[in-house]
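Excerpt of the complex: some chains, original placement.
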Amino acid sequence: MMIVMKPGATNEDIESVVERIESCGARAHLSSGEEVTVIGAIGDREHVQRLGLEGHAGVQQVVPILRPYKLSSNQFRSGERTVIEIDGRRIGGEHFSMIAGPCTVESREQVLSTADTVAAAGASMFRGGAYKPRSSPYSFQGLGQEGLHLLAEAKERTGLPIVTELMDARDVEPILEVADVIQVGARNMQNYPLLAEIGRTGRPVLIKRGLSSTLEELLMAAEYVLKEGNPNVMLCERGIRTFETAYRFTLDIMAIPMLKELSHLPVIVDPSHAPGRRDMVLPLSLAAAAAGADGIIVEVHPDPEQAICDGPQQIYADDFASYLEQVERAAAVAGKVLSAAA
Amino acid sequence: MMIVMKPGATNEDIESVVERIESCGARAHLSSGEEVTVIGAIGDREHVQRLGLEGHAGVQQVVPILRPYKLSSNQFRSGERTVIEIDGRRIGGEHFSMIAGPCTVESREQVLSTADTVAAAGASMFRGGAYKPRSSPYSFQGLGQEGLHLLAEAKERTGLPIVTELMDARDVEPILEVADVIQVGARNMQNYPLLAEIGRTGRPVLIKRGLSSTLEELLMAAEYVLKEGNPNVMLCERGIRTFETAYRFTLDIMAIPMLKELSHLPVIVDPSHAPGRRDMVLPLSLAAAAAGADGIIVEVHPDPEQAICDGPQQIYADDFASYLEQVERAAAVAGKVLSAAA
């Protein structure tokens, strides 16, 4: 923590800051320039972060130096990257994962036919929502447990591991019976009790970045899971809120290289929700793969015109094989190979 | 719902859109201009909203016409405003509420002394957090049930109704024993199971706007509570995420008149979190009151330098009486009078 004093700060102001720093067991370190004095607070991270000197007399600015996350930091693993193994598929490192399936579990026919299609084309895992967070209480909220049973059937049939969302800590048990990867939605990224609960399960988790969450906040969400002893965390960029109204969200492609610089955790990209329209899913997927993403989670539907939810952004199951082939070529540019069962 | 066709859309494209509209029981209504054709889809709101025509051949744009919220809409109450009564205090209409207290419940001494001070000065309600959502899992997470007991003691002593946050649906019972108003934090604004649970309790609720939530999304969050039969909802503007780095969040003052135009629910402003520093709390409070806010929820601490959390933004308990007097003058400009027990 560096405390930058105002140009007009008095010696008294400076001494008072030093005293406050030392009172919590840290050391103070002064640098006096011609115009301003900067005071470093050196000591235990938690204590230093609680100093609360922003309003103190003579203080212009408080600049945090240490990053607030530890276990999710690249430094924690000395540069070694996390590779998660799920039923023989590897996520992270030189592996590229293709997670595909419908937005929502709607019917047995829809789930199984989609699962067959994406499995045949070579997808790494199968996704589908049984519990759906909807901005309107009047919208379809998912099939719930019935949806989970259908996902279990799809897994039994295709062998594909299942990725599905948990919205409410009270539903954790039925989810654990089916999910190989628990998905945390963007709107729950800072639902801390939920994150801690998932941490305690030990099950792999894919955390979607909140609509206006900084990368630091995403890593802090991961930290809530890691702290409970669950190391199997994937980060997911899915688009952020900006002023641009031409799309629903703005996909932040820079999050890929930056998260890889900050953290050892795998980075997955969702190319479906940001545009909200299928004709942009391919170029965004190619961009994500070329930029070095560890995988993509994409929405696929056998008949999107009849989808209950988010039809316009789901790609046609019939187009999936060709889509995957193109994405593999882009992943190759970044030195990655499609992850499949060993 | 209006569907705007591309200039080059064929008759076939148009007929196909019309067919899709009619297939879900709605009526299609064509307007053909010189350059484009616009098709209105008229019928049941829910069906129409599920048409999913964004990706359809020949479609340029889909424009929603009906607002997705109903019970929170101004139109629902034909322009009459909701006034909530809590232990004789009124919130909404011509009443101005001052909700004051510490960010976090830290100790008996701190809670009771602050409660005494704000009660003596004329505050309408007392606030304090027992469960705290913290971006770091390593930070103090609140005193929990012990904190609730202290709030109960403060209420018994001063008679002030209590506003406190619920973060986890599993904690609803102990919260109901103490809270006169349940607070939903910004990070939980789209925690739909939590909102529905609070809706079922019937207890008054103050919903903070998410960091990047639109006003429409805030009203949809309110809708989740109202739909369960709980009409006692207050909306709270507390600052949004923008590109500006001079403050933590940007207080959206325009939300006050706009929410009042869209909805009949009371609008409260939190002037503490956006600046994160106490010297800006007074000007923001004056602005909010003059713009017509129905109340303010402000952080007050007897000794902010020693606060466990958010010390720099809490105003001194010693300054509270003078602060409240100035805010009352600004509220008077907007035609409002401080709400007190009858």
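Here the chain labels run A and B in written order, and each chain numbers its own residues starting at 1.
Definition applied: contacts are C-beta pairs under 8 Å (C-beta built on N, C-alpha and C of every residue); 3 or more make two chains touch, one makes a residue touch a chain.
Here the structure is a predicted model, which is why all the values come from computation and not from measurement.
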| item | value |
| --- | --- |
| Homomeric assembly size (copies in this file), of which only 2 appear in place | 4 |
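Criterion: only the chains that are shown with their structure count from here on.
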| item | value |
| --- | --- |
| Centre distance in Å when chain A and chain B are each reduced to the mean of their C-alpha atoms | 26 |
| Residues of chain A defined as touching chain B within the complex | 20, 46, 49-50, 52-56, 68-69, 133-139, 167-170, 187-188, 190-193, 196, 210-212, 217, 220, 223-224, 227, 241, 276-279, 304-305, 307-313 |
